[in-house]
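Worksheet: one structure, shown below.
Shown here is a partial selection of chains from the complex, left in place.
Residue numbering begins at 1 within each chain, and the chains themselves are lettered A and B in the order written.
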Amino acid sequence: MTSSLLVFTTDFGLSDAYAGVMKGVALSINPGLSFIDLTHQISPQNVAQGSFLLGLNHHYFPEDAIHVAVVDPGVGTDRRPVLLTAPWGRFVAPDNGLLTGVISGYLALQPEAAGPVDLPEGLTAVHLTNPDYWRHPVSHTFHGRDIFTPVAAHLSLGMEPEGLGEVVRSLFYLPMPKPINHAGTITGQVIYQDTYGNLVTNIPADSLPPAESVEVRIKGHSIVGLSRTFNDDNYANDSGLIALTASHGYLEVALANGNAAVLLSASEGEVVQVVT
Amino acid sequence: MTSSLLVFTTDFGLSDAYAGVMKGVALSINPGLSFIDLTHQISPQNVAQGSFLLGLNHHYFPEDAIHVAVVDPGVGTDRRPVLLTAPWGRFVAPDNGLLTGVISGYLALQPEAAGPVDLPEGLTAVHLTNPDYWRHPVSHTFHGRDIFTPVAAHLSLGMEPEGLGEVVRSLFYLPMPKPINHAGTITGQVIYQDTYGNLVTNIPADSLPPAESVEVRIKGHSIVGLSRTFNDDNYANDSGLIALTASHGYLEVALANGNAAVLLSASEGEVVQVVT
């Protein structure tokens, strides 16, 4: 299946030439390609964050898009480069948990511990072992340029997955921390902080009780009631903090027209409780 | 009128997935689209800054470009999503003043106060009320993804504005602070600070007296004479500060090969005076 779109999710940043070079390499193989950056600003080496954003957002791209995902602290070691083919999208990435967010959407039961997970029906994967589709010489430190992008570009030309390496039945899975529900209290944590300072938690929107009866606690603050928009301060507490379920599909803590992360000095890992 | 180009002006930043997701949504509707980012780094929720940059710069794009402008602190409230069709460009945006910079170029007289302004001849607008051209379910917090971008993509396919909602005769106008001219002194302010630390004021280049007789005052500093380039220190003061009229079309204060904003600890809102 040919494609004309590569979508990048990496921690390469935009100040170095790494992101641009990958696109140059891709165009050198398939001059007809277009590119979209989901983001190149995953926190350095933060595989879990890359998995979270890719899992949430790959559905917004055409189903024939080829995703190049590279958050790869183990580059050059024995972690495997892989291709995952899903009903919605194809993904080239290191097999280090970065594809967890994509895989989890197809699993009936989420593993609790990190480790290999058998791929459910409909998903297939290949360990990328065929150097014919790599860029040479292959460095030990930049497989985004030398393996992942060239493989994606060859895929876009219609190359079949089987020709790229060995079929594998399982991929590495890195579970997101789960909220704990005990005695009427859900205890979760901040798993993502966006550019506005909104604090996204791991507490799913659909696990919450009715909006008006929710109390959210974070760092000694209490917020009673869920707001509908970032501008809705009917339920703001004295500091202006609000709680809401926004576009990520999880409970968020925000400051109307302000930066909650700065106000609270809070970031990823901060405990958040919902009392019902 | 079909188009193949969307131009984005937002405050979404580049570290989150918001900007990439909008492009994915657009390509899912019209696979032939190309994208240019004017910038995604408008200061968070700074509608006036977005209006300033969009107003100054939309003329550098092809006249059939469709601009998606989203600086939208009121997302999900009753502020209206609108489409403005101008002789040079079409614009989908929240009706919160973000289109002021575009509209002002067509007005004979600039309103002094914020509020609705009647559209001059040649400009037409539509309140986007037809959900057939939105992405569903529509969130309360991310209309860039769910309303503005889908509408822009449908427009690019040749959809007529009238089919997208109700024609409106006025849009919200957010005037830029005007410099005051009194007794030979023009008193203005810094309205934009660029990445080099150049301080752009609201004093138009064409309102200035001859270059050699201008004295510019900012935070106790005096600069006599206008420089021609950022490298021209013939008119630099003792601190190396220069004044010039550069590519924005307004008076700027800069530091030759340095950062004036850092040297002066100055930013948007700082008073600047021109004595003639």
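The rule is simple: contacts are C-beta pairs under 8 Å (C-beta built on N, C-alpha and C of every residue); 3 or more make two chains touch, one makes a residue touch a chain.
Everything numeric in this text was worked out from a predicted model, so none of it was measured.
K.L.:
When 2 copies appear, how many make the full set?
P.N.:
The whole assembly in this structure file has 3 copies of the sequence.
Here is the rule we use: only the chains that are shown with their structure count from here on.
K.L.:
How many degrees of rotation carry the C-alpha atoms of subunit A onto those of subunit B, rounded to the nearest 5?
P.N.:
120
K.L.:
Centroid from C-alpha atoms only, then distance subunit A to subunit B, rounded to Å. What do you get?
P.N.:
32
K.L.:
So in the complex, which bits of subunit A are touching subunit B?
P.N.:
Listed in rising order, the residues are 4-5, 7, 14, 34, 36-41, 53, 56-57, 60-62, 65, 194-196, 228-232, 244, 246-247, 257, 259.
K.L.:
List the residues on subunit B that touch subunit A in their complex, please.
P.N.:
12-21, 23-25, 27-28, 31, 34-35, 44-45, 73-77, 139-142, 145
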